[in-house]
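Removed: one protein chain of the complex. Kept in place: all other protein chains.
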Amino acid sequence: MTSATAEASHPVTVEKKFMQQVMVNTPGETHLEMCIQCGSCGGSCPSAAEMDHTPRSLIALIRAGNFEEVLSSNTPWYCVSCYYCTVRCPQEIHITDVMYTLKRMAVHAGIKDPCAAPDFSKTFVSWVENYGRAFELGLMSMFRLRHDPLGVLRITDMAVGMVSKGRMDLAPKSIKGLKSLKAIIARAKALEVVA
Amino acid sequence: MTEKIGVYICHCGSNIAGTVDCPEVSRWAAEALKARGVVVARDYKFMCSSLGQELIEKDIKELGLTRVVVGACSPHLHEPTFRGACGRAGLNPYLCEMVSLREQVSWVHTDKAAATAKAKAVVSGGVERVIHHEPLESLRVPIHPATLIVGGGIAGIQAALEIADSGTPVYLVEREPSIGGHMAQFDKTFPTLDCSACILTPKMVTVGAHPNITMLTYAEVTNVDGFVGNFAVTIRQKPRYVKADLCNGCAVCEEKCPKKVVDEVFEAGLGYRKVIYRPFAQAVPKYPVIDRENCTFFLKGTCKACEKFCPTGAIDFEQKEEIITIQVGNIILATGFDLFDARRIPQFGLGRLPNVFSSLEFERLCNAAGPTNGRVVMRDGVTTPRAVGIVHCVGSRDKHYNNYCSSICCMQSLKFAHLVEERTGATVYNFYIDMRTPAKGYDEFYQRLLEEGVIFIRGRVAEVTDVPQRPEEEGRLVVQVEDTLIGQQRRIPLDMVILSAGLEPRHDAKQVAKMFGISCSADGWYIEKHPKLDPIATMTEGIYIAGVAQGPKDIPASVAQGAAAAARVMGRIQQKEIALEPVRASIDETRCSGCRICNNMCPFNAILYHADKAVSEVNPALCQGCGTCVAACPAGAISGTVFSDQQVLSQLEGLLLRNLQPATV
Partner (left out) sequence: MKYGYFPGCSLERNAAAYDKSARAVAEPLGMEFVEVEDWNCCGATEYISLNLLASYALSARNLAQAVRTDGLGELVAPCSACYLNLTKCDKSMRESPSLAAKVNEALAAGGLSYKPGSMRVRHLLDVIVNDIGFEALRAKVTRPLTGLKVAPFYGCFVARPGYVQFDDTEFPVTLDRLLQALGAEVVDFPLKAQCCGGHMTQISEGMGLEMIRRLVKTADDRGADLIVTICPMCQLNLDAFQGAMNRHFGLNLHVPVLYFTQMMGLAFGLDQAALGIGSELVSSRAALAAIGATPEGEAGGPPKRVKKDDKALPMPAPLMRA
């Protein structure tokens, strides 16, 4: 049997392909193929009400191969990483890790942001990459200005409180080994392969 | 004198022939092994078929074969078939050797040339070995007509009645003060909604009154010696502190006893009992027991109210435990199950939130003889719930707890739903993953519940909480779950939650198994001889298993297994003796140094040590021929029939094809 005929008789179905991609892109064993659709994850999730799809539903869509719907869903971006789903899943599926993978795959695929969360992460990350440390004031001001400029008014008293209590840096801090860190990050990004 | 050997190669359809060139192996055996004694070699599509067997039988008769080698599947499957064929043709069955060309060759290799070469080598090994086989006779041991049944639940009771009715004596040992098992705790049984006690107690009464049954309740087996047909069992009869020959079962002692304790066993912790007690009103036997750990007399030396009021003077604080030894021919283990402790899943709230109940607690709640006389009320003992949730799969189908499905909980949950609706008119929710209703009348029962208006939500409950998020949740329990059929998370306010907890092996199942010489699976249930074709036998001759002890199952299946085990035992008893395989180890006394290394290695306790002669001896009836002692003996004093050194070494020579080289003197 040639490999072509082998492929024809055992084709990798679209469903399997997308699910395998998700699994390959997640470090360690996800056990994603073990899902019995019990709904423990959807039942435990604090964000379920705001998600386009519950975690369980999203996994069903992954298995069905609906990659467009999955990657444009706001579900992974609304995940708060509380890990309830992961510890309660009777099949020990690493759901939270899968959510992180879907976020990365969505960004990598250039999907339009379903909510403000991708931009929040990108803004946070830009400070870390340029200074080696997080910079909250920078994060909040850049992010808020882009997404909810008037909303700044709602948290003015909080911001004032934070500054007056000395809990807010007014300028970013830099690490000494910034050059080395940048080299490390650059190398890591070059090595990263998203299936 | 060279033997006359017949070699038979099976194709097994395409199972072997698809990878091994069977005609070639047969042709090669006839030619290359001719000098070793092979006078005929054949290959055939299905050697195990009648026609295949007849080939062997014909050759034995017409060619005067003295040895037979069959290359086919695993001996586990057809060794008896081919031995039987030889026997019918007049050749001793143990002069037939079967080699595996399937499990050991065709099923594990894909390279056809290499597999064929290996098949030749395997056949060659078989030929060299069989030359050194001796004709053997099966061992025949007598079967003692008495039977021991351990466990007085429904499976044990069924087995006891069937055997006793056939006319032979039965000992029924039960560790609780009364027989009845878990079934005695239930209220109604699915799918018929029969009252559990109503269908169980007639059988219990019959057991209690049966002339052929000796009930030993409040007793436990402590030791088992012997072998099939001839077991010596030691039983520890715990002291009841009540003289059975004087007690008339009036229960005045129970009435007058001033001390109450929580009944953790029969009432599942939901109710109380006195310190002198019968577990329930219809207990068989009727004699109470004194709970020594909580008795005021044993703790402080005072009270003795029971003794004061007993009209027949049956109380005896001096009573000692009794050690009894019995002789039996067969043993049935029907020791039942323990309920999964749902407190291990803290987010469900058992033990933390008062109105969360376990399934056994709820059975007692429903039971007319239970702590609330059958009223379904909340933990305060008074309030009727308006909304009740029933959670399926608690501690089952879960890699953190038990991976398996406990088989009965879906039906039990449906039963609960019906009972709650019937007795309270409350709104009932069942939270399930799948609805498992496979047996007769089961799915119809589910349909009935749908008609009765129970609300089914397909979702595994995430948590049960008393922390409200909305006003309608204040002061109530809330089940948080994803309703997977609509893809939304829901919070359902309820008054009561019932957890259908799974079934687990008894906490001491492993020790009990060891005592009887059988094994437990990874999940802890007793292991059956074959999961499909022999679920009530074990690998140890004379020990049988029945009921949930073998794995989760419902009452009809437990009864069926009890009856099946009984039938097997009755068959043995009727035949009066049993033929045992003569695959045995034997110790050469002249070579044994009495080091006793083999004694403790034997998994079947088959080796005795004779202190007077300072040598060990293998009991051939108990020995299963595993070969452990043969390998362990430092002096090489132990050999196995059918596994002698000469046989094994010859087989190796054959495998390595050294038998084909010209002999060097």
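For clarity, chains are labelled A and B in written order, and residue numbers in each chain start from 1.
Here, a contact is a pair of C-beta atoms (placed from the backbone, for glycine too) under 8 Å apart; a residue touches a chain by one contact, two chains touch by 3 or more.
Quantities reported herein were computed from a predicted structural model and do not represent experimental measurements.
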Missing-chain contacts mapped onto subunit A:
25, 27-28, 46-47, 49-50, 77-78, 80-84, 86-87, 96, 100-101, 103-104, 107, 115-118, 120-122, 124-125, 128, 132-134, 136, 140, 143-144, 151, 154-155, 157-158, 161-162, 165-169, 173, 175-177, 180-181, 183-189, 191-192
Contacts of subunit B with the absent chain, listed as residue ranges
262, 269-272, 341, 343-344, 346-347, 350-352, 354, 358, 365, 371-372, 379-382, 465-467, 469
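Here is the rule we go by: only the chains that are shown with their structure count from here on.
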Subunit B touches which residues of subunit A in the complex?
36-45, 48-49, 53-54, 56-57, 84, 88, 90-92
For the complex, which residues does subunit B have touching subunit A?
347, 393, 397-400, 433, 458-463, 480-484, 487-489
